[in-house]
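Every protein chain of the complex appears in place save one, which is left out.
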Amino acid sequence: MLILHYNLEKVSMALVVAIIGVASIGGIVEIAPLFTIDETVKVPEDLRPLTPLELAGREIYIREGCYACHSQMIRSLADEIDRYGPYSLAGESAYDHPMLWGSKRTGPDLARVGGKYSDYWHVAHLINPRNVVSASIMPSYPWLLRPLDTGKLPAELATLARLGVPYSEVMLTAAASDAMAQSRPDSDGATEVQDRYGAGVAVRDFDGNVEKVSEMDAVVAYLQSLGTQTRAALQTLEEE
Amino acid sequence: MTDTLSLRERRIGFFLAILLALLGLTMAAAARHGAMAVHGVIAMAIGVALIFLIAGSLYDPDADPARKDRYYDAPTQAGIFFTLIWAMIGMGAGVWVAALLYWPEATPLWPATSFGRLRPVHTTGVIFGFGGNALIATSFYVLQRTARTRLADAISPWFVVIGFNLFCVWGVTGYLMGSTQSKEYAEPEWYSDIWLVIVWVTYFVLYMRTLARRNEPHIYVANWYYLAFILVVAMLHIVNNLALPVSLTGARSFPVWGGVQDAMIQWWYGHNAVAFFLTAGFLGMLYYFLPVRSGRPIWSYRLSILSFWGITFFYIWVGSHHLHYTALPYWVQTLGMTFSVMLLVPSWASAGNALATLNGAWHKVRDDATLRFMFVAAVFYGLSTFEGSFLAIRPVNSLSHYTDWTVGHVHSGTLGWVAMIVFGAIYTIVPHLSGREAMASPRAVEWHFWLAVSGTLIYVISMWNAGITQGLMWRTYSENGALAYSFLDSVRAMAPYYLLRTIGGALFLAGAVVCTWNCRKTMRAVPMGGSASDRPLSAQTPPRRPFDAEPAE
Partner (left out) sequence: MPHDLLVYVAKVFGPIWMMGFFLIVLIRTYSPRRREGYDRAARSILGDRGPEDGP
């Protein structure tokens, strides 16, 4: 039998309601406006979504936990602009689910690493960083040379499309073949990738092995795309 | 374990174990391969193990009805057992990845052991495994003593303890297989998040039902902090982990939020996981165990209430100090900075309140290592909140952000404050639950204390040096106006500090190992007892009405 001494749970309920009320003020004031003010909602017109091969590379970037040591956010500070390039804009990561801004730079920032190093440099560096940079403390990733599983790409692109990333119907159906085509420049599908995703897309054999499409192709394609999806940041810096 | 349950409760437990096994089976069958399948097998294995464990006792004699007159401490004991296991796993992974930063060639060439996958094993293992289990175990212990009543029922505490540890196991094994959402401190995938919501609602309902049956009209302030911990962590977890699974039979999911909105929500969650998981909950621990261990009431009870509302209100705003100078709008950064500095007031109100409580009992702090653990915890709480408030100021943050200084701040809070108060609470609870006056080996507690303090100091000071060196090297210009150092120069300069950090972490881990050994020795020695006065009020004869004058015992 429930012995109800001093049944004051209305006090404990009041405590619960008060805690929830007080603790939700800060969140609402700081998060709600981010969905309305144009400074954070405005997406640069020339921002293109990641191609299937680049998205596969991003998934591997997340799987291997590269975000634990590398950030993708150039701050508006003089030395960072000199070292890494124009500071990152909110709109640049508009299609990133989740955003990979990062919180620690055990390794350098990668927000604009696209095009800074050759594909071959990336491949050698990923297989064993100390072969290329003797003082590097980065682990090696030799298993990236295994073939890329393009099977789940259509479903992943479809999910992102439902979250607001502009993937058209044909992009979804052609996801797997686009991924293969982007790493085989002379195959017939190669030009279609650039028709769909824009001329700026790099269509090259990234891992130095034309026959098969490896996870290395995907990672290097993603790294080479970082910072090249829109020129908005460069224009903003020039205006200032 | 099951002898403390009545026959009816064992049947419910048996039924829940079957449900868990079926859940695991459906997950494994649906996913067929990948992380979700492995997690299904894990859940099924635990379910089957529980089935055998409970089935064995279905026909044993019923638990004696007199148990109604005693506090229910079996879940607390299990919680402490898991806390120590996760301390080994979490801190072990921490020392290993710290060593990897100094000897990168030591990484074996399997995908599961590379730094990127082991780092969340360390953070989830230590925050959720070590910290979460300690909070759940001590909250049951403190709730019953401050409400002077037994837990509302005997099944949901077990569901919470076992369910929470399944969440931690799913998280940690998932990272090794490469299954992560990459959102810091919220890395587990979508089905683990849903599972944690179920466990957390059960935990909240159990807490409220027990409070509703309390025999002590006033809700002691420690319960305020525990309640805030449970409620706000639920809010944070649900909002930050809203994600769309790619398919219901696969582990991968994409967060609903993207870009700058995701950044703000992630760090609204990130810093408040620190605020309500690692601070509010453990302040509840401090406000109970420090007075009890020192035998002196809190210096100013009213200040603790003021500090509670200050922390609950201010902490929520500060998340944006993780995003200074980034693409987050300037006014949100300024709000985060302002509230971070204002937050120093309620934080130091609690730290000061704890230290003032010890005023006049310094001889006890000198003699009793357990109390010294709590004293040092309060000091480090003051230190890390002071450091946090000033790291949040924009110019300071421009130097410290992305560097190891942040890591130093994190570990002055976790090693110095959170772990120390947990060890203080463990060394108070374990002898009590074993019916003994003190730990099996008081000398081991002393050893652990000095290992923990030296480990923490070496770790934090080496990371301060590392962080400030990095920050300065990144921003230094030479006379001709070019950057003076390449990024690699700063990496090369980190070597001595990363070695010192590994040593500091190893010392701290050694202390935790000593603690585990000491607790095991204490728990195995004597059957569970408990002093006469450690009873729910209804059981004490003659029953004292709470408003009577304190009997001169």
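The letters A and B name the chains in turn, as written, and every chain counts its residues from 1.
To be clear about the criterion, contacts are C-beta pairs under 8 Å (C-beta built on N, C-alpha and C of every residue); 3 or more make two chains touch, one makes a residue touch a chain.
Everything quoted here is computed from the prediction, not taken from an experiment.
Undergrad: Check each of A:37, A:170 or A:234 against the chain that is not shown and name the one that touches it.
TA: Of these options, the touching residue for the absent chain is A:37.
Undergrad: Just name the one of B:54, B:298 or B:392 that touches the chain not displayed here.
TA: In the complete complex, the chain left out is touched by residue B:298.
Undergrad: Of the residues listed, B:115, B:313 or B:474, which one is in contact with the missing chain?
TA: Considering the complete complex, B:313 is the one touching the chain left out.
Undergrad: Considering the whole complex, which of A:13, A:29 or A:78 touches the chain not shown?
TA: In the complete complex, the chain left out is touched by residue A:29.
Undergrad: Which residue, B:73, B:187 or B:368, contacts the hidden chain when the whole complex is considered?
TA: B:368
Undergrad: Against the chain that's been left off, what residues of subunit B make contact? List them.
TA: Per the touch rule, subunit B residues meeting the hidden chain are 145-146, 148, 216, 218, 220-222, 288, 291-293, 295-298, 301-302, 305-306, 309, 313, 364, 367-368, 370-371, 437-438, 442, 531, 533-535, 550, 553.
Undergrad: Could you please point out the subunit A residues that touch the chain left off the display?
TA: The missing chain touches subunit A at positions 22, 25, 29, 32-33, 36-38.
Note that only the chains that are shown with their structure count from here on.
Undergrad: Measure off the straight-line distance from the CA centroid of subunit A to the CA centroid of subunit B, and report it in whole Å.
TA: Subunit A and subunit B have C-alpha centres separated by 30 Å.
Undergrad: For subunit B, which residues count as touching subunit A in their complex?
TA: Its residues touching subunit A are 100-102, 104-105, 107, 109, 111, 114-117, 119-120, 175, 178-184, 208, 211-215, 217, 219, 224, 227-228, 231-232, 235, 239, 244-247, 250, 252-266, 268, 276, 309, 312-320, 322-329, 332, 335-336, 339, 398, 401-403, 406-407, 470, 474-477, 482-483, 487-488, 491-492, 494, 498, 537-538, 546.
Undergrad: Under the touch definition given earlier, write down the residues of subunit A that touch subunit B in their complex.
TA: Touching subunit B from subunit A are residues 2-9, 11-13, 15-16, 19-20, 22-27, 29-31, 33-35, 37, 39-40, 59, 62-69, 71, 73, 75-77, 79-80, 82-83, 87-109, 129-130, 133, 135-143, 152, 155-156, 159-160, 162-165.
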